[in-house]
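Note that one protein chain of the assembly has been removed; the remaining protein chains are unaltered in position.
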Amino acid sequence: MELGSFIIKRLALMVLVIFGVLIIVFIVTRIIPADPVGAILGGNAPPATVDAMRHQLGLDKPIFAQLLDYLGGLLRGDLGTSLVSSRPVLTDILEFLPATIELAVSSIIFAVVLGIILGLLSAVFRNHFIDHFSRVFSILGISLPGFWLGLILILIFYYKLGWLPSGGQYDMFLFPTRTTGLILLDAMIHGEWNVFWNGIKHLILPTFILGYSSTASIARIMRASMLDVLHQNYIRTARAKGLPRKMVILRHALKNALIPVITIIGLEFGSLLSGAVLTETIFAWPGLGRYIVNSLLTLDYPAVSGGTIFIALIYSVVNLAVDILYAAVDPRMRS
Amino acid sequence: MKRKGMGLVGLFLFMAIPLVMAGNIPKDTLVMAMNTEIFKTFDPGVCFEVEPSAFVKNIYANLVTLDIKDGAFTPVGDLAEKWEQSADGKLWTFYLKKGVKFANGDPVKASDVEYSYKRAVKLNKSPAWLFTDTLGLTEDSIKAVNDTTVTITTNGAPANVVLSVLAANIGGVLNEKEVKAHETNGDMGLAWLTDHSAGAGPYVLKEWKRKTQIALTVNKNYYGDTPAIKTILLRDMPEASDRYLSLKKGDVDVAYQITVEEAAGLRDNKDESVQLFTTPGQTLEYVAMNASWGPFKDARVRQAVKYAIDYDAIINKVREGFAIKNQQFLAIGYFGYKESNPFTRDVAKAKKLLADAGYPNGFEVEIVTNESEIRRAEAVVVQSNLADIGIKSNIIIMQAAQMYDKYRNQGLQMIVAGWGIDYPDADALAKPFADYTVKQLAWRNAWLDDKAASMASAAGKEINEKKRAQIYYDLVKYWQDNGPFAMMYQPIEFWGIGNDIKGFDKAFDGYNVHCDFTLISK
Amino acid sequence: MQYRRGDLLDVSNLRVVFDTYAGQVKALNGVELWMNHGERLGVVGETGCGKSVTALSVMRLIEEPGRITEGSILFEDKDLATLSENILNTVRGKDIAMIFQEPVAALNPVMKVGAQIVENIECQRKSAVLAQGARKAGPVTDSGLSQKHRTKETGSVEIMRDMLGRVGLDWQRTENLYPHELSGGMAQRVMIAMALSSRPKLLIADEPTSALDVTIQAQILNLLNNLVRETQTAVLLITHAMGVAAQFCDFIAVMYAGNVVEYGSVQSIFKNPLHPYTKGLLRAVPKIGRTDELQSIPGIVPDLISPPSGCRFHPRCPHRRPECDKNQPRFEPVREELEADRHHVACFLYQKDL
Partner (left out) sequence: MKRTSSAAGYAKGSSWKKFLYERKPMMDDMKHSVYLWKKTPLALIGTVIIVLFLLVALFAPLLAPYDPIATDLSRKLEAPSAAHPFGLDQFGRDVLSRVIMGTRIEVQIIFIISIISITIGLIVGIVAGYFGGVIDEILMRITDIFLAFPRLVLAMAFAAALRPTLTNAIVAISLVEWTVYARLARAEAIKVRSQPYIEAIRALGASDFKIMFFHVLPMSISPVIVQLTMRMGTIILTAASLGFLGLGAQPPLPEWGAIISDGRSYLMNNWWITAFPGMAIAITVLGFNLLGDGIRDILDPRIRR
């Protein structure tokens, strides 16, 4: 029951925060000092067309009225119309969201698995060569600029070796059947295994680049938490039972050490969504991150607002889920 | 250990599975790579961007289309078999070919033409001004007389202008029945046509998966010869290096937007698998000065700048020779064009002009341009050229959107930019560059010159071709002496293409006004 | 084979150091103690004297940055100080079990207590198999432990429930609880159940009651007393309370700053304390009916990074002699007493042959 009220409280807070996010996004996008109409019409359009377009978009109204319009639209599930694609922003977002989810999920899985392994090795072999190696390896992940490493990996794995594709979500000539929009899931549902394997191959490099950058903090938390746990009395108890070291670590230390790691997954998911913006640009990934970047560059502010709000929403939901998971995993939190 | 070894072997095997079709594109398929961010819609009444227009042109049939004969754009019948112009030049009557069908099998009727044109006027989207301003069309101007005859009443624009505009995207004929079936909230099919097609051109839009690829397939009901290429795939590749790498590896047939250096590399070093195709682009690149700003108010200062710029360095170094020197507003091969390149770099003369105007020690000015690598490099060259005659300049790079916004409001001092030609007629160039009343380039640079404006306007209405040519000739001279533009060149567009591609030269000749995928084969 | 003073455990010259940033802490400085099967030995001393380190060293549970530098820990016929980790694991829990000062912290917080006891029983069974037949079988694997159906088959759960009952807990209520749901006393009962579930030969109890309420302390001690009496289990009791040691144990080892300074039967130590430190310690223990004033030992516990030279007690010793700060006194039997009392002391006052 405690958990229930905790969730309700968190949900209320989330609504409040999202509302704040909305206001900030609205303000930010309206202070853009250039006229988005110029971006839509290009360089050749005469002023009369520009004015007509401005009126059509409601840009000639006072800003407060525009905010009310926007909020009103939101309540009806209308995020406005993209200035560039002329489609509802929601339609655009729903088209690009699945690709981002696919990339983010595979990256977070990669980051968590790799991070935990590196952190575990680091802690168990503290101050040995393995520790130094795995720490440098994970720290490199947050130090190498992903946009640069990505380009280099494309050069190596696509151009020189020809093992992996350079970008995109799947190869041309494939026209995957879509149900959920998640390529891999759809491929499994429809039994299109060539699409599935093709999708996996396209995921490898972007997942590595994106996930690698989140590995370090997970590895570091894992290491610290593991070192902490290894000094706990119950580990001594386990050793006193005569359990082999491997068993002590895997059975007694690991689960306890993982608890703090869970808390950071939510945070890391946030930085991962940030990173997706860059990764998607490098790997021509048809996701929300690239949508936002391009919208920013063309001053398509309804799209920017919608995309940013969506990202914030995903981030908040994931964090909420992580908090609940945390409460569920640790028996001490349950009561 | 053994298990680990197996896993590793498995991984390598997995890696070694060739990418689907890598380097092995079927004969009847053409794969092109481009940054497709510019694609916004395939609706002929809305689409106005250069690359998407080329695709829309291959999806929709118009009344007339532009062919290239002896290096000049010539209107030829597309859906129209023949046409007549009334004596006063205002009423046009078009007679449709018989038995032509839309891609879905519906017959093409005059009412479809009427619907399409009225729709374009009513929608009033980006290209609508071609109909409403240039031709003076209203919804009442277009009438289907019977199933095969349609009449159009214009403002009396010259024949070349009328036919050129009708051949542009906005003149694409839609299947009225199909569009109406997909209307939502009375949007005249606007939403549906964004990523669907309802035309009678050689191809149909099969799929547009945004930020991934665009697929065209051949129109089985096309009235003309069935094209050799049955499928056209346009892959979205936002990174230039990616496009070039994929071309080199044979994963794509055609790479758009490769860098000038890569293009020069392909031109200078023969490659067994990849070649370069070039064609004069239908755009003009210029440096403009705001005639209402400080020193630029004086025509002599503007002249000084025109003499300071090192046009040859820009053409040969920045563009690696992919440009044709052209210092007037008329594009090469256009009505009234006569070669006239009076400006070459002459520091002494420029300095003298500057001194005469009262600026012997120069001044400071801001040069604005957008993110385009080429334009930035040009700005850098202009900056050092101006420094040689004592003008100190600062380069400001803006996003295109912001730059055009400020430009429209006469808010720039100096700009490096270009102008894409809307329809292949001198009028499409003279008005924007010389007539401030159309509120285009001349106005943006605050060059409010009535003489130039009236000349451009008169030439636009003159039906007598000889007289018209003379006016343009005089206008060019006047404009070169007094105008705020230092016209630099007409770019040469280039594509990297696979060696097995045939007919690309014919297909892409006159690109941006003319592009015909049906001429390509392998 | 060395000469053995106790047939169960014989620790001699045990030295343990900890490497810290401030320098090397010389925690154990040649500890000597021994015991026979079924005996109870109390190790007493102030906080920081090395009692717990001694206890942990016997199980070789000293962790980084600590390490055993010298000495032997003979347990039956094995020297635990040099045994390989794998073989040592067949001794830990099986032959020697341990309970700790803070029972709640000593239990895995994310594992139900029943499962933790069962795990111990399972582990010992496997050790037994290994110890019997197949030392050559190589490293211990976890295959036998994680299979639940086998647990049922072999009745580990029944043993666990029986043990919980014997320590006075209702297994139905207790076995599915998590450690944080237990009180300190309950947790210590669980620990005892766990430790004794494998019927060890030696139980090391490291201050088992000092973190508990006074009323609970007595209960736990009584419980422990009864259980080990039944099974004839030897107990090494670490405590700072002389009273507890006197009540519970047969023998007492007094530690000071990393050394056992005096060792002997409870009677011999209490009736005839020899070492000045032991004397001081006894004077500091309150006793009913005692009228003289309680006295504390002057001075403070020495810094073990740079301990006093010679006898480490000499700076606080009222009977200091010139040689005290030069050499370390030998740990020698007290000659005048019965051999059964095993009275030993390390002090120059009693060294006849300097």
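Just so it is clear, A, B and C label the chains in written order, and each chain counts residues from 1 on its own.
Convention: a contact is a pair of C-beta atoms (placed from the backbone, for glycine too) under 8 Å apart; a residue touches a chain by one contact, two chains touch by 3 or more.
Being a predicted model, the structure only gives us computed values, none of them experimental.
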{"item": "Interface partners of the hidden chain - shown chains only, full complex considered", "value": "A, B, C"}
{"item": "From A:G73, A:G181, A:G270 or A:P331, residue that would touch the chain that is not displayed", "value": "A:G270"}
{"item": "Candidate in contact with the missing chain, chosen from A:T49, A:S82, A:S106 or A:S225", "value": "A:S225"}
{"item": "Candidates A:I142, A:L185 or A:L254 - the one touching the absent chain", "value": "A:I142"}
{"item": "Of B:A228, B:I332, B:I395 or B:L519, the residue in touch with the unshown chain", "value": "B:I395"}
{"item": "Residue of A:A187, A:I204 or A:V293 touching the missing chain in the full complex", "value": "A:V293"}
{"item": "Residue numbers in chain B that touch the chain omitted from display", "value": "239-241, 244-245, 259, 261-262, 265, 313, 317-318, 371, 373, 376-377, 380-381, 384, 395, 397-399, 402"}
{"item": "Interface residues of chain A (partner: the chain not displayed)", "value": "13, 16-18, 20-21, 24-25, 28-29, 31-34, 132, 135-136, 139-140, 142-145, 147-149, 151-152, 155, 159, 216, 220, 223-225, 227-228, 231, 270-275, 277-278, 281, 292-293, 296-297, 299, 304, 308, 311-312, 315-316"}
{"item": "Residues from chain C at the interface with the omitted partner, ascending", "value": "21, 65"}
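By our rule, only the chains that are shown with their structure count from here on.
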{"item": "Farthest chain (mean CA position) relative to chain C", "value": "B"}
{"item": "Closest chain to the centre of mass proxy, which here is the mean CA position", "value": "A"}
{"item": "Interchain centroid distance [CA atoms averaged], chain A/chain C, Å", "value": "53"}
{"item": "CA centroid of chain A to CA centroid of chain B, Å", "value": "38"}
{"item": "Of all residues in chain A, those that touch chain C in their complex", "value": "126, 230-234, 236-247, 250-252, 255-256, 259, 329-332, 335"}
{"item": "Chain C to chain A touching residues, read off their complex", "value": "56, 59, 61, 63-64, 85-86, 88-94, 97-98, 100, 102, 105-111, 119-120, 123-124, 127, 139-142, 145, 178-181, 191, 194"}
{"item": "Interfacial residue positions of chain A with respect to chain B in the complex", "value": "33-50, 52, 84-87, 92, 95-96, 151, 154-155, 158-159, 162-175, 194, 197-198, 201, 281-282, 284-287, 290-291, 294, 297-299"}
